[in-house]
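Here the complex is missing one protein chain, while the rest keep their positions.
And now, subunit A:
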Amino acid sequence: HLVPVFCLAAHRCARLLQKIKTEHATPQLYTALHRRACSTVSTPRITTHYTIHPRDKDPRWEGVEMERFADEADVVIVGGGPAGLAAAIRLKQLANKHEKELRVCLVEKAPQIGAHTLSGACLEPSALTELIPDWKERGAPLNTPVTEDVFSILTEKYRIPVPILPGLPMQNHGNYIVRMGNLVRWLGEQAEELGVELYPGYAAAEVLFHEDGSVKGIATNDVGIAKDGSPKDIFERGMELHAKVTLFGEGCHGHLAKQLYNKFNLRENCEPQTYAIGLKELWMIDEKKWRPGRVEHSVGWPLDRNTYGGSFLYHLNEGEPLVALGFVVGLDYTNPYLSPFREFQRWKHHPFVAPTLEGGQRIAYGARALNEGGCQSIPKLTFPGGLLIGCSPGFMNVPKIKGTHTAMKSGMLAAEAIFPKLTAETLDSETAGLHVPEYAENLKNSWVWKELYAVRNIRPSFHNYFGLYGGMIYTGIFYWIFRGKEPWTLKHCGTDANQLKPAKECTPIEYPKPDGKISFDLLSSVALSGTNHEGDQPPHLTLKDDSIPVARNLGIYDGPEQRFCPAGVYEYVPLDTGNGMRLQINAQNCVHCKTCDIKDPSQNINWVVPEGGGGPAYNGM
(Lines give C-alpha, C1' and ligand atoms only; values in the text may rest on other atoms or scores of the structure.)
Protein backbone atom coordinates (compact mmCIF):
# COMPACT_ATOMS: atom_id res chain seq x y z
CA HIS A 1 0.00 0.00 0.00
CA LEU A 2 2.90 2.29 0.61
CA VAL A 3 4.11 2.15 -2.97
CA PRO A 4 1.03 3.66 -4.73
CA VAL A 5 0.86 6.45 -2.11
CA PHE A 6 4.53 7.19 -2.64
CA CYS A 7 3.96 7.35 -6.39
CA LEU A 8 0.99 9.69 -6.00
CA ALA A 9 2.98 12.00 -3.73
CA ALA A 10 5.92 12.00 -6.13
CA HIS A 11 3.59 12.71 -9.03
CA ARG A 12 2.06 15.66 -7.24
CA CYS A 13 5.48 16.91 -6.25
CA ALA A 14 6.68 16.79 -9.81
CA ARG A 15 3.63 18.65 -11.05
CA LEU A 16 4.07 21.33 -8.41
CA LEU A 17 7.70 21.69 -9.29
CA GLN A 18 6.82 22.07 -12.94
CA LYS A 19 4.32 24.79 -12.12
CA ILE A 20 6.95 26.71 -10.15
CA LYS A 21 9.42 26.26 -12.97
CA THR A 22 6.94 27.69 -15.46
CA GLU A 23 5.94 30.59 -13.27
CA HIS A 24 9.43 31.73 -12.47
CA ALA A 25 11.26 30.67 -15.56
CA THR A 26 8.64 31.75 -18.04
CA PRO A 27 9.83 35.28 -18.74
CA GLN A 28 13.33 34.16 -19.64
CA LEU A 29 12.18 30.88 -21.13
CA TYR A 30 9.74 32.63 -23.38
CA THR A 31 12.26 35.19 -24.40
CA ALA A 32 14.90 32.58 -25.19
CA LEU A 33 12.47 30.51 -27.25
CA HIS A 34 11.15 33.50 -29.02
CA ARG A 35 14.56 34.90 -29.61
CA ARG A 36 15.46 31.79 -31.52
CA ALA A 37 12.21 31.97 -33.39
CA CYS A 38 12.20 35.49 -34.66
CA SER A 39 15.61 37.13 -34.55
CA THR A 40 19.20 36.23 -35.06
CA VAL A 41 21.03 34.97 -32.00
CA SER A 42 23.08 38.18 -31.69
CA THR A 43 20.07 40.56 -31.75
CA PRO A 44 18.78 41.18 -28.25
CA ARG A 45 15.01 41.37 -27.99
CA ILE A 46 13.77 44.94 -28.30
CA THR A 47 10.07 44.79 -29.08
CA THR A 48 7.73 43.30 -26.50
CA HIS A 49 4.47 45.02 -27.43
CA TYR A 50 1.43 42.83 -27.92
CA THR A 51 0.75 44.28 -31.37
CA ILE A 52 3.90 42.48 -32.52
CA HIS A 53 3.79 39.52 -30.12
CA PRO A 54 0.09 38.62 -29.72
CA ARG A 55 -1.06 37.70 -26.26
CA ASP A 56 -3.33 34.84 -27.23
CA LYS A 57 -0.25 32.75 -27.99
CA ASP A 58 1.70 33.99 -24.95
CA PRO A 59 1.68 31.56 -21.97
CA ARG A 60 2.11 34.43 -19.49
CA TRP A 61 -1.37 35.67 -20.43
CA GLU A 62 -3.13 32.36 -19.88
CA GLY A 63 -6.07 32.81 -17.59
CA VAL A 64 -5.93 36.59 -17.51
CA GLU A 65 -9.36 38.17 -17.74
CA MET A 66 -9.50 39.90 -21.14
CA GLU A 67 -13.15 40.88 -21.12
CA ARG A 68 -13.73 44.58 -21.71
CA PHE A 69 -16.38 46.88 -20.29
CA ALA A 70 -18.30 48.53 -23.14
CA ASP A 71 -20.37 51.68 -23.32
CA GLU A 72 -22.46 53.28 -26.06
CA ALA A 73 -22.31 56.82 -27.35
CA ASP A 74 -23.80 58.45 -30.43
CA VAL A 75 -20.46 59.78 -31.61
CA VAL A 76 -16.94 58.99 -30.45
CA ILE A 77 -14.13 61.36 -31.39
CA VAL A 78 -10.52 60.23 -31.25
CA GLY A 79 -8.23 63.16 -30.53
CA GLY A 80 -8.73 66.38 -28.59
CA GLY A 81 -7.08 68.79 -30.99
CA PRO A 82 -8.61 71.65 -32.98
CA ALA A 83 -10.39 69.32 -35.44
CA GLY A 84 -11.81 66.92 -32.85
CA LEU A 85 -12.94 69.68 -30.52
CA ALA A 86 -14.45 71.74 -33.37
CA ALA A 87 -16.43 68.68 -34.45
CA ALA A 88 -17.59 68.02 -30.88
CA ILE A 89 -18.62 71.64 -30.35
CA ARG A 90 -20.47 71.80 -33.68
CA LEU A 91 -22.33 68.56 -32.92
CA LYS A 92 -23.52 69.84 -29.57
CA GLN A 93 -24.46 73.22 -31.03
CA LEU A 94 -26.63 71.45 -33.61
CA ALA A 95 -28.09 69.14 -30.98
CA ASN A 96 -29.04 72.07 -28.75
CA LYS A 97 -30.44 74.06 -31.66
CA HIS A 98 -32.67 71.19 -32.77
CA GLU A 99 -33.40 70.07 -29.20
CA LYS A 100 -32.05 66.60 -29.66
CA GLU A 101 -30.08 64.49 -27.18
CA LEU A 102 -26.67 63.47 -28.44
CA ARG A 103 -24.00 61.70 -26.45
CA VAL A 104 -20.58 62.82 -27.73
CA CYS A 105 -17.49 61.26 -26.15
CA LEU A 106 -13.98 62.43 -26.93
CA VAL A 107 -10.84 60.51 -25.95
CA GLU A 108 -7.41 62.12 -25.88
CA LYS A 109 -4.08 60.53 -25.00
CA ALA A 110 -2.64 63.66 -23.36
CA PRO A 111 -3.12 63.96 -19.58
CA GLN A 112 -4.98 67.22 -20.13
CA ILE A 113 -6.46 68.82 -23.21
CA GLY A 114 -3.72 70.86 -24.89
CA ALA A 115 -0.74 69.04 -23.34
CA HIS A 116 0.20 67.35 -26.63
CA THR A 117 -0.57 70.35 -28.83
CA LEU A 118 2.34 71.98 -30.61
CA SER A 119 2.10 74.55 -33.37
CA GLY A 120 3.82 77.83 -34.46
CA ALA A 121 1.31 79.48 -34.66
CA CYS A 122 -0.24 82.16 -36.78
CA LEU A 123 -3.94 81.44 -36.71
CA GLU A 124 -6.34 82.48 -39.42
CA PRO A 125 -9.49 83.05 -37.36
CA SER A 126 -11.97 82.28 -40.17
CA ALA A 127 -12.98 78.82 -38.95
CA LEU A 128 -13.09 79.88 -35.30
CA THR A 129 -15.37 82.79 -36.15
CA GLU A 130 -17.67 80.41 -38.03
CA LEU A 131 -17.73 78.02 -35.09
CA ILE A 132 -17.98 80.46 -32.17
CA PRO A 133 -18.73 83.97 -33.50
CA ASP A 134 -18.42 85.53 -30.04
CA TRP A 135 -15.02 83.98 -29.30
CA LYS A 136 -13.63 87.31 -28.16
CA GLU A 137 -16.29 87.84 -25.50
CA ARG A 138 -15.85 84.26 -24.36
CA GLY A 139 -12.18 84.88 -23.73
CA ALA A 140 -10.53 82.88 -26.51
CA PRO A 141 -6.76 83.37 -26.12
CA LEU A 142 -6.23 85.25 -29.37
CA ASN A 143 -4.32 88.11 -27.84
CA THR A 144 -1.74 89.01 -30.44
CA PRO A 145 -2.87 90.41 -33.79
CA VAL A 146 -0.08 90.32 -36.36
CA THR A 147 1.42 93.79 -36.76
CA GLU A 148 4.57 93.16 -38.81
CA ASP A 149 5.35 90.47 -41.35
CA VAL A 150 8.94 89.82 -42.40
CA PHE A 151 10.24 87.24 -44.88
CA SER A 152 13.92 86.57 -45.55
CA ILE A 153 16.24 84.32 -47.48
CA LEU A 154 19.21 83.64 -45.25
CA THR A 155 22.77 82.97 -46.30
CA GLU A 156 25.44 81.97 -43.82
CA LYS A 157 26.13 85.55 -42.78
CA TYR A 158 23.56 87.72 -44.51
CA ARG A 159 19.90 88.15 -45.05
CA ILE A 160 18.04 88.93 -48.29
CA PRO A 161 14.71 90.55 -47.48
CA VAL A 162 11.78 89.38 -49.60
CA PRO A 163 8.81 91.72 -49.87
CA ILE A 164 5.51 90.15 -48.91
CA LEU A 165 3.21 91.46 -51.55
CA PRO A 166 -0.51 91.28 -50.89
CA GLY A 167 -1.83 88.07 -52.36
CA LEU A 168 1.19 85.96 -51.51
CA PRO A 169 0.26 82.99 -49.31
CA MET A 170 2.57 83.98 -46.46
CA GLN A 171 0.86 87.32 -45.86
CA ASN A 172 -0.53 87.42 -42.34
CA HIS A 173 -2.72 90.48 -42.19
CA GLY A 174 -5.79 89.78 -40.04
CA ASN A 175 -4.25 86.78 -38.35
CA TYR A 176 -3.32 86.20 -34.73
CA ILE A 177 -0.21 84.77 -33.12
CA VAL A 178 -1.50 82.20 -30.66
CA ARG A 179 -0.22 79.67 -28.19
CA MET A 180 -2.08 76.77 -29.71
CA GLY A 181 -2.05 74.67 -26.52
CA ASN A 182 -3.95 77.45 -24.76
CA LEU A 183 -6.44 77.78 -27.60
CA VAL A 184 -7.05 74.03 -27.58
CA ARG A 185 -7.52 74.10 -23.82
CA TRP A 186 -10.05 76.92 -24.24
CA LEU A 187 -11.85 74.92 -26.96
CA GLY A 188 -11.96 72.03 -24.50
CA GLU A 189 -13.66 74.24 -21.91
CA GLN A 190 -16.21 75.37 -24.53
CA ALA A 191 -16.87 71.76 -25.43
CA GLU A 192 -17.37 70.73 -21.80
CA GLU A 193 -19.81 73.61 -21.25
CA LEU A 194 -21.87 72.31 -24.16
CA GLY A 195 -21.98 68.86 -22.62
CA VAL A 196 -19.29 67.00 -24.54
CA GLU A 197 -17.77 64.20 -22.45
CA LEU A 198 -14.02 64.77 -22.55
CA TYR A 199 -11.70 62.02 -21.37
CA PRO A 200 -8.09 63.16 -21.40
CA GLY A 201 -5.54 60.61 -20.25
CA TYR A 202 -7.17 57.78 -22.22
CA ALA A 203 -5.68 56.81 -25.54
CA ALA A 204 -7.63 55.07 -28.29
CA ALA A 205 -5.53 51.98 -28.86
CA GLU A 206 -7.68 49.80 -31.09
CA VAL A 207 -10.39 50.24 -33.71
CA LEU A 208 -13.38 47.95 -33.21
CA PHE A 209 -15.37 46.49 -36.08
CA HIS A 210 -18.86 45.14 -36.53
CA GLU A 211 -19.30 41.79 -38.17
CA ASP A 212 -20.06 43.48 -41.46
CA GLY A 213 -16.66 45.17 -41.40
CA SER A 214 -17.88 48.66 -40.52
CA VAL A 215 -16.32 50.58 -37.66
CA LYS A 216 -18.03 49.96 -34.34
CA GLY A 217 -15.98 52.29 -32.18
CA ILE A 218 -12.68 52.22 -30.35
CA ALA A 219 -11.07 50.56 -27.33
CA THR A 220 -8.85 52.53 -24.97
CA ASN A 221 -5.41 51.29 -23.99
CA ASP A 222 -4.84 48.49 -21.49
CA VAL A 223 -2.86 49.49 -18.40
CA GLY A 224 -0.53 47.55 -16.21
CA ILE A 225 1.57 45.64 -18.73
CA ALA A 226 5.22 45.27 -17.73
CA LYS A 227 8.17 46.19 -19.91
CA ASP A 228 8.71 42.58 -20.94
CA GLY A 229 5.10 42.28 -22.09
CA SER A 230 3.77 40.30 -19.10
CA PRO A 231 0.76 41.33 -17.03
CA LYS A 232 1.35 43.21 -13.75
CA ASP A 233 -0.87 42.85 -10.65
CA ILE A 234 -2.60 46.10 -11.50
CA PHE A 235 -3.34 45.03 -15.09
CA GLU A 236 -6.68 46.40 -16.31
CA ARG A 237 -8.21 46.06 -19.73
CA GLY A 238 -9.10 49.20 -21.64
CA MET A 239 -12.70 50.10 -22.23
CA GLU A 240 -14.74 49.81 -25.42
CA LEU A 241 -16.61 52.87 -26.61
CA HIS A 242 -19.17 52.00 -29.27
CA ALA A 243 -20.67 54.64 -31.49
CA LYS A 244 -22.88 54.99 -34.53
CA VAL A 245 -20.05 56.91 -36.12
CA THR A 246 -16.45 57.49 -35.06
CA LEU A 247 -14.40 60.54 -36.00
CA PHE A 248 -10.66 60.04 -36.20
CA GLY A 249 -8.78 63.28 -35.50
CA GLU A 250 -5.39 61.98 -34.36
CA GLY A 251 -3.38 64.70 -36.01
CA CYS A 252 -0.54 64.21 -38.45
CA HIS A 253 0.20 60.53 -39.14
CA GLY A 254 -2.17 59.00 -36.61
CA HIS A 255 -1.55 55.37 -35.73
CA LEU A 256 -5.17 54.25 -35.99
CA ALA A 257 -5.54 56.10 -39.29
CA LYS A 258 -2.57 54.06 -40.57
CA GLN A 259 -4.53 50.88 -39.85
CA LEU A 260 -7.69 52.30 -41.42
CA TYR A 261 -5.87 53.19 -44.64
CA ASN A 262 -4.95 49.53 -45.04
CA LYS A 263 -8.26 48.09 -43.93
CA PHE A 264 -10.44 50.23 -46.17
CA ASN A 265 -7.97 50.94 -48.98
CA LEU A 266 -8.40 54.64 -48.45
CA ARG A 267 -5.17 55.61 -50.22
CA GLU A 268 -5.60 53.81 -53.52
CA ASN A 269 -6.38 56.97 -55.50
CA CYS A 270 -4.19 59.57 -53.90
CA GLU A 271 -0.52 60.33 -53.63
CA PRO A 272 1.39 59.20 -50.55
CA GLN A 273 1.41 61.83 -47.83
CA THR A 274 4.61 63.83 -47.48
CA TYR A 275 5.69 65.41 -44.24
CA ALA A 276 8.01 67.78 -42.44
CA ILE A 277 9.22 67.88 -38.87
CA GLY A 278 8.68 71.07 -36.89
CA LEU A 279 10.76 71.80 -33.81
CA LYS A 280 9.78 74.66 -31.52
CA GLU A 281 11.03 76.55 -28.50
CA LEU A 282 9.52 79.26 -26.32
CA TRP A 283 11.87 81.96 -25.10
CA MET A 284 11.48 84.73 -22.55
CA ILE A 285 13.58 87.49 -24.11
CA ASP A 286 15.03 90.80 -23.06
CA GLU A 287 12.22 93.38 -23.04
CA LYS A 288 14.23 95.75 -25.18
CA LYS A 289 14.20 93.20 -28.04
CA TRP A 290 10.50 92.48 -27.77
CA ARG A 291 8.28 93.62 -30.67
CA PRO A 292 4.81 92.21 -30.00
CA GLY A 293 2.89 91.16 -33.10
CA ARG A 294 6.00 90.69 -35.24
CA VAL A 295 6.10 87.64 -37.50
CA GLU A 296 9.38 86.53 -39.06
CA HIS A 297 9.87 83.69 -41.51
CA SER A 298 13.00 82.63 -43.33
CA VAL A 299 14.19 80.08 -45.83
CA GLY A 300 17.68 79.20 -46.96
CA TRP A 301 20.55 78.81 -44.50
CA PRO A 302 21.36 76.47 -42.86
CA LEU A 303 19.56 74.17 -45.32
CA ASP A 304 20.89 73.71 -48.84
CA ARG A 305 18.68 74.66 -51.75
CA ASN A 306 17.46 71.10 -52.26
CA THR A 307 16.28 70.52 -48.69
CA TYR A 308 12.87 72.03 -48.03
CA GLY A 309 12.46 73.91 -44.81
CA GLY A 310 12.65 77.19 -43.01
CA SER A 311 12.14 79.00 -39.77
CA PHE A 312 9.55 81.00 -37.88
CA LEU A 313 9.86 83.48 -35.05
CA TYR A 314 6.75 85.09 -33.56
CA HIS A 315 6.62 87.78 -30.85
CA LEU A 316 3.65 87.11 -28.61
CA ASN A 317 1.79 89.84 -26.78
CA GLU A 318 0.41 88.32 -23.61
CA GLY A 319 1.93 90.59 -20.98
CA GLU A 320 5.44 89.20 -20.99
CA PRO A 321 8.28 89.27 -23.56
CA LEU A 322 7.66 85.78 -24.94
CA VAL A 323 8.67 84.61 -28.42
CA ALA A 324 7.78 81.36 -30.12
CA LEU A 325 10.38 80.23 -32.61
CA GLY A 326 11.13 77.11 -34.52
CA PHE A 327 12.40 75.31 -37.55
CA VAL A 328 10.73 73.06 -40.09
CA VAL A 329 12.60 70.51 -42.24
CA GLY A 330 10.89 68.61 -45.06
CA LEU A 331 11.17 64.90 -44.40
CA ASP A 332 11.96 64.21 -48.02
CA TYR A 333 15.57 65.14 -47.32
CA THR A 334 18.12 62.79 -48.83
CA ASN A 335 21.17 63.01 -46.58
CA PRO A 336 20.97 60.51 -43.69
CA TYR A 337 23.50 62.60 -41.77
CA LEU A 338 21.06 65.50 -41.51
CA SER A 339 19.76 66.23 -38.03
CA PRO A 340 16.72 68.53 -38.00
CA PHE A 341 17.33 69.28 -34.31
CA ARG A 342 20.88 70.45 -34.92
CA GLU A 343 19.86 72.48 -37.98
CA PHE A 344 17.40 74.27 -35.69
CA GLN A 345 20.05 74.88 -33.03
CA ARG A 346 22.57 76.28 -35.49
CA TRP A 347 20.00 78.49 -37.26
CA LYS A 348 19.55 80.36 -33.98
CA HIS A 349 23.11 81.62 -34.26
CA HIS A 350 22.47 83.49 -37.51
CA PRO A 351 23.29 87.21 -37.16
CA PHE A 352 19.65 88.07 -37.91
CA VAL A 353 18.26 85.74 -35.23
CA ALA A 354 20.80 85.59 -32.41
CA PRO A 355 20.43 89.22 -31.21
CA THR A 356 16.75 88.62 -30.39
CA LEU A 357 17.70 85.70 -28.18
CA GLU A 358 20.76 87.14 -26.46
CA GLY A 359 20.08 87.66 -22.78
CA GLY A 360 16.94 85.60 -22.97
CA GLN A 361 15.93 82.34 -21.37
CA ARG A 362 14.58 79.24 -23.05
CA ILE A 363 11.52 77.92 -21.25
CA ALA A 364 10.01 75.25 -23.48
CA TYR A 365 10.87 72.80 -26.27
CA GLY A 366 8.92 70.37 -28.39
CA ALA A 367 8.55 68.83 -31.83
CA ARG A 368 5.85 67.39 -34.08
CA ALA A 369 5.57 66.16 -37.66
CA LEU A 370 3.32 68.09 -40.02
CA ASN A 371 1.73 67.36 -43.41
CA GLU A 372 3.01 68.79 -46.64
CA GLY A 373 1.16 66.76 -49.19
CA GLY A 374 -1.68 69.15 -49.85
CA CYS A 375 -4.73 68.08 -51.77
CA GLN A 376 -2.83 65.53 -53.87
CA SER A 377 -2.32 63.44 -50.73
CA ILE A 378 -5.78 63.57 -49.23
CA PRO A 379 -7.12 60.01 -48.96
CA LYS A 380 -10.69 58.83 -49.16
CA LEU A 381 -12.22 60.49 -46.10
CA THR A 382 -15.15 58.29 -45.21
CA PHE A 383 -15.73 54.59 -44.65
CA PRO A 384 -18.57 52.64 -43.07
CA GLY A 385 -18.72 53.74 -39.45
CA GLY A 386 -16.14 56.49 -39.56
CA LEU A 387 -14.59 59.66 -40.92
CA LEU A 388 -11.14 61.22 -40.96
CA ILE A 389 -10.79 64.85 -39.88
CA GLY A 390 -8.04 67.39 -39.39
CA CYS A 391 -4.34 66.88 -39.93
CA SER A 392 -4.84 63.12 -39.92
CA PRO A 393 -5.94 63.09 -43.57
CA GLY A 394 -4.06 66.38 -43.89
CA PHE A 395 -5.50 69.77 -44.86
CA MET A 396 -2.48 71.95 -44.28
CA ASN A 397 -1.92 74.89 -46.58
CA VAL A 398 1.83 74.44 -46.96
CA PRO A 399 3.00 77.84 -48.29
CA LYS A 400 0.86 79.58 -45.66
CA ILE A 401 2.09 77.03 -43.11
CA LYS A 402 -1.37 76.98 -41.61
CA GLY A 403 -3.49 73.93 -41.08
CA THR A 404 -5.53 74.76 -38.00
CA HIS A 405 -8.26 76.71 -39.75
CA THR A 406 -8.78 73.97 -42.32
CA ALA A 407 -8.62 71.27 -39.64
CA MET A 408 -11.32 73.00 -37.62
CA LYS A 409 -13.47 73.49 -40.70
CA SER A 410 -13.15 69.81 -41.57
CA GLY A 411 -14.33 68.93 -38.05
CA MET A 412 -17.30 71.27 -38.41
CA LEU A 413 -18.20 69.89 -41.84
CA ALA A 414 -18.01 66.36 -40.46
CA ALA A 415 -20.37 67.28 -37.63
CA GLU A 416 -22.80 68.97 -40.03
CA ALA A 417 -22.80 65.95 -42.33
CA ILE A 418 -23.36 63.32 -39.67
CA PHE A 419 -25.92 65.21 -37.55
CA PRO A 420 -28.92 64.74 -39.88
CA LYS A 421 -28.05 61.06 -40.28
CA LEU A 422 -27.81 60.50 -36.53
CA THR A 423 -31.07 62.19 -35.74
CA ALA A 424 -33.05 60.94 -38.71
CA GLU A 425 -36.28 59.14 -37.89
CA THR A 426 -35.08 55.93 -39.42
CA LEU A 427 -31.45 54.95 -39.31
CA ASP A 428 -30.89 54.56 -43.01
CA SER A 429 -27.67 52.66 -43.39
CA GLU A 430 -26.50 49.54 -45.19
CA THR A 431 -23.91 48.88 -42.55
CA ALA A 432 -24.10 48.78 -38.77
CA GLY A 433 -21.67 51.72 -38.62
CA LEU A 434 -22.97 54.81 -40.41
CA HIS A 435 -21.38 55.72 -43.70
CA VAL A 436 -21.40 59.46 -44.33
CA PRO A 437 -19.96 60.19 -47.79
CA GLU A 438 -21.71 63.58 -47.71
CA TYR A 439 -18.84 64.83 -45.54
CA ALA A 440 -16.31 64.37 -48.34
CA GLU A 441 -18.62 65.97 -50.89
CA ASN A 442 -19.26 68.98 -48.66
CA LEU A 443 -15.54 69.38 -48.07
CA LYS A 444 -14.85 69.40 -51.79
CA ASN A 445 -17.39 72.21 -52.20
CA SER A 446 -16.07 74.30 -49.32
CA TRP A 447 -13.41 76.99 -49.08
CA VAL A 448 -11.03 74.37 -47.69
CA TRP A 449 -10.77 72.65 -51.03
CA LYS A 450 -10.59 75.90 -53.00
CA GLU A 451 -7.74 77.08 -50.81
CA LEU A 452 -5.80 73.82 -50.98
CA TYR A 453 -6.35 73.46 -54.70
CA ALA A 454 -4.93 76.92 -55.42
CA VAL A 455 -1.65 76.11 -53.62
CA ARG A 456 -1.38 72.48 -54.70
CA ASN A 457 1.64 72.96 -56.94
CA ILE A 458 3.79 75.12 -54.71
CA ARG A 459 5.40 72.42 -52.59
CA PRO A 460 6.00 69.96 -55.44
CA SER A 461 7.55 72.78 -57.48
CA PHE A 462 10.62 72.54 -55.20
CA HIS A 463 11.59 69.24 -56.82
CA ASN A 464 13.70 70.74 -59.56
CA TYR A 465 17.36 71.39 -60.05
CA PHE A 466 17.17 74.86 -58.55
CA GLY A 467 15.33 73.58 -55.52
CA LEU A 468 14.25 76.44 -53.29
CA TYR A 469 14.79 79.12 -55.91
CA GLY A 470 12.89 77.22 -58.59
CA GLY A 471 10.04 76.82 -56.16
CA MET A 472 9.95 80.50 -55.30
CA ILE A 473 9.92 81.48 -58.95
CA TYR A 474 7.12 78.99 -59.62
CA THR A 475 5.14 80.39 -56.70
CA GLY A 476 5.66 83.95 -57.91
CA ILE A 477 4.41 83.20 -61.40
CA PHE A 478 1.73 80.61 -60.94
CA TYR A 479 0.33 81.46 -57.54
CA TRP A 480 0.73 85.17 -57.25
CA ILE A 481 -0.12 86.00 -60.81
CA PHE A 482 -2.29 83.11 -61.94
CA ARG A 483 -3.79 82.23 -58.51
CA GLY A 484 -3.14 78.52 -58.92
CA LYS A 485 -5.37 78.15 -61.95
CA GLU A 486 -2.80 76.32 -64.06
CA PRO A 487 -4.36 73.18 -65.52
CA TRP A 488 -1.75 70.71 -64.32
CA THR A 489 -1.15 69.15 -60.91
CA LEU A 490 2.42 68.32 -60.02
CA LYS A 491 3.20 65.07 -58.29
CA HIS A 492 5.31 64.40 -55.23
CA CYS A 493 8.39 62.21 -55.44
CA GLY A 494 7.15 59.18 -53.55
CA THR A 495 7.19 58.47 -49.85
CA ASP A 496 9.57 60.38 -47.56
CA ALA A 497 10.99 57.10 -46.30
CA ASN A 498 12.27 56.23 -49.77
CA GLN A 499 14.18 59.47 -50.27
CA LEU A 500 17.20 58.72 -48.13
CA LYS A 501 20.40 57.98 -50.00
CA PRO A 502 22.79 55.37 -48.59
CA ALA A 503 25.29 56.89 -46.15
CA LYS A 504 28.31 56.13 -48.33
CA GLU A 505 26.91 58.41 -51.06
CA CYS A 506 26.55 61.36 -48.68
CA THR A 507 28.78 63.66 -46.70
CA PRO A 508 28.45 63.90 -42.93
CA ILE A 509 27.46 67.40 -41.80
CA GLU A 510 29.70 69.20 -39.31
CA TYR A 511 27.39 70.73 -36.76
CA PRO A 512 28.75 73.29 -34.28
CA LYS A 513 28.70 72.41 -30.61
CA PRO A 514 25.83 73.99 -28.67
CA ASP A 515 26.96 76.99 -26.65
CA GLY A 516 24.49 76.52 -23.83
CA LYS A 517 23.17 80.06 -24.15
CA ILE A 518 21.47 80.16 -27.54
CA SER A 519 21.87 76.61 -28.76
CA PHE A 520 21.51 73.56 -26.59
CA ASP A 521 22.10 69.86 -26.51
CA LEU A 522 19.37 67.34 -27.17
CA LEU A 523 18.88 65.90 -23.70
CA SER A 524 18.40 69.21 -21.90
CA SER A 525 15.89 70.09 -24.62
CA VAL A 526 13.98 66.87 -24.12
CA ALA A 527 13.84 67.60 -20.38
CA LEU A 528 12.13 70.92 -21.17
CA SER A 529 9.36 69.15 -23.07
CA GLY A 530 8.24 67.65 -19.78
CA THR A 531 7.83 64.31 -21.46
CA ASN A 532 7.47 61.22 -19.33
CA HIS A 533 5.95 57.78 -19.55
CA GLU A 534 5.34 55.00 -17.07
CA GLY A 535 8.69 53.25 -17.25
CA ASP A 536 7.49 49.71 -16.76
CA GLN A 537 5.54 49.28 -19.99
CA PRO A 538 6.46 47.76 -23.36
CA PRO A 539 8.19 50.33 -25.59
CA HIS A 540 5.57 51.89 -27.84
CA LEU A 541 8.06 52.34 -30.65
CA THR A 542 7.57 48.83 -31.99
CA LEU A 543 9.72 47.12 -34.58
CA LYS A 544 8.23 44.62 -36.97
CA ASP A 545 11.61 42.88 -37.07
CA ASP A 546 14.15 43.47 -34.30
CA SER A 547 17.13 42.64 -36.51
CA ILE A 548 16.54 45.21 -39.23
CA PRO A 549 17.82 48.34 -37.46
CA VAL A 550 21.41 47.10 -37.19
CA ALA A 551 21.36 45.19 -40.46
CA ARG A 552 19.77 47.82 -42.65
CA ASN A 553 19.29 51.21 -40.95
CA LEU A 554 22.75 51.24 -39.42
CA GLY A 555 24.41 49.21 -42.14
CA ILE A 556 23.22 51.20 -45.14
CA TYR A 557 22.08 54.54 -43.77
CA ASP A 558 24.28 54.94 -40.66
CA GLY A 559 21.27 54.93 -38.35
CA PRO A 560 19.35 58.08 -39.41
CA GLU A 561 16.89 57.60 -36.54
CA GLN A 562 19.60 58.73 -34.13
CA ARG A 563 19.50 62.07 -35.92
CA PHE A 564 15.90 62.66 -36.94
CA CYS A 565 14.34 61.82 -33.61
CA PRO A 566 13.94 65.14 -31.76
CA ALA A 567 13.89 63.39 -28.39
CA GLY A 568 16.85 61.06 -28.40
CA VAL A 569 14.76 57.90 -28.36
CA TYR A 570 17.02 55.92 -30.68
CA GLU A 571 20.63 55.19 -29.84
CA TYR A 572 23.03 52.70 -31.34
CA VAL A 573 25.18 51.43 -28.52
CA PRO A 574 27.91 48.81 -28.48
CA LEU A 575 26.85 45.29 -27.55
CA ASP A 576 27.88 44.01 -24.12
CA THR A 577 29.96 41.37 -25.88
CA GLY A 578 31.99 44.13 -27.48
CA ASN A 579 31.67 43.34 -31.18
CA GLY A 580 28.78 44.97 -32.95
CA MET A 581 26.06 47.43 -32.10
CA ARG A 582 22.48 47.21 -30.95
CA LEU A 583 19.58 49.61 -31.10
CA GLN A 584 18.51 51.00 -27.75
CA ILE A 585 15.04 52.51 -27.63
CA ASN A 586 14.57 55.09 -24.86
CA ALA A 587 10.81 55.06 -25.15
CA GLN A 588 10.32 57.29 -22.13
CA ASN A 589 11.80 60.26 -24.02
CA CYS A 590 9.28 60.10 -26.84
CA VAL A 591 7.42 63.34 -27.59
CA HIS A 592 4.89 61.67 -29.90
CA CYS A 593 6.05 63.55 -32.99
CA LYS A 594 5.67 60.48 -35.31
CA THR A 595 8.76 61.33 -37.37
CA CYS A 596 10.30 57.89 -36.90
CA ASP A 597 7.23 56.09 -38.24
CA ILE A 598 7.37 58.41 -41.26
CA LYS A 599 11.06 58.56 -42.07
CA ASP A 600 12.38 55.09 -41.19
CA PRO A 601 13.88 53.97 -44.52
CA SER A 602 12.99 50.36 -43.74
CA GLN A 603 9.46 51.28 -42.57
CA ASN A 604 10.12 48.85 -39.74
CA ILE A 605 9.12 51.20 -36.91
CA ASN A 606 5.45 51.21 -36.04
CA TRP A 607 4.51 53.88 -33.50
CA VAL A 608 1.61 52.75 -31.32
CA VAL A 609 0.01 54.60 -28.51
CA PRO A 610 1.57 54.18 -25.03
CA GLU A 611 -0.43 54.13 -21.79
CA GLY A 612 -2.71 57.17 -21.81
CA GLY A 613 -1.45 60.19 -19.89
CA GLY A 614 2.15 59.63 -20.99
CA GLY A 615 4.02 61.86 -23.40
CA PRO A 616 4.99 65.52 -23.38
CA ALA A 617 3.59 68.05 -20.89
CA TYR A 618 3.46 71.08 -23.18
CA ASN A 619 2.08 74.24 -21.64
CA GLY A 620 0.71 76.61 -24.24
CA MET A 621 2.90 75.40 -27.11
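Assume contacts are C-beta pairs under 8 Å (C-beta built on N, C-alpha and C of every residue); 3 or more make two chains touch, one makes a residue touch a chain; residues count from 1.
The working rule: contacts and distances are computed from a predicted model.
Between the names "UTP14A small subunit processome component", "RCC1-like G exchanging factor-like protein", "SUMO-activating enzyme subunit" or "Electron transfer flavoprotein subunit beta", the one given in UniProt for the chain missing from this structure view is "Electron transfer flavoprotein subunit beta". Here the missing chain is touched by one residue of A:80, A:120, A:188 or A:238, and it is A:238.
The residue touching the chain not shown here, chosen from A:364, A:503 or A:609, is A:364. Touching the chain that is not shown, out of A:220, A:404 or A:542: A:220 (per the contact rule at the top). In the complete complex, the hidden chain is touched by one of A:162, A:354, A:528 or A:581, namely A:528. Where subunit A meets the omitted chain, the residues involved are 69, 71, 107, 111-112, 114-115, 181-182, 185, 197, 199, 202, 220, 223-224, 233-234, 236, 238-239, 320, 363-364, 527-528, 530, 532, 617, 619-620.
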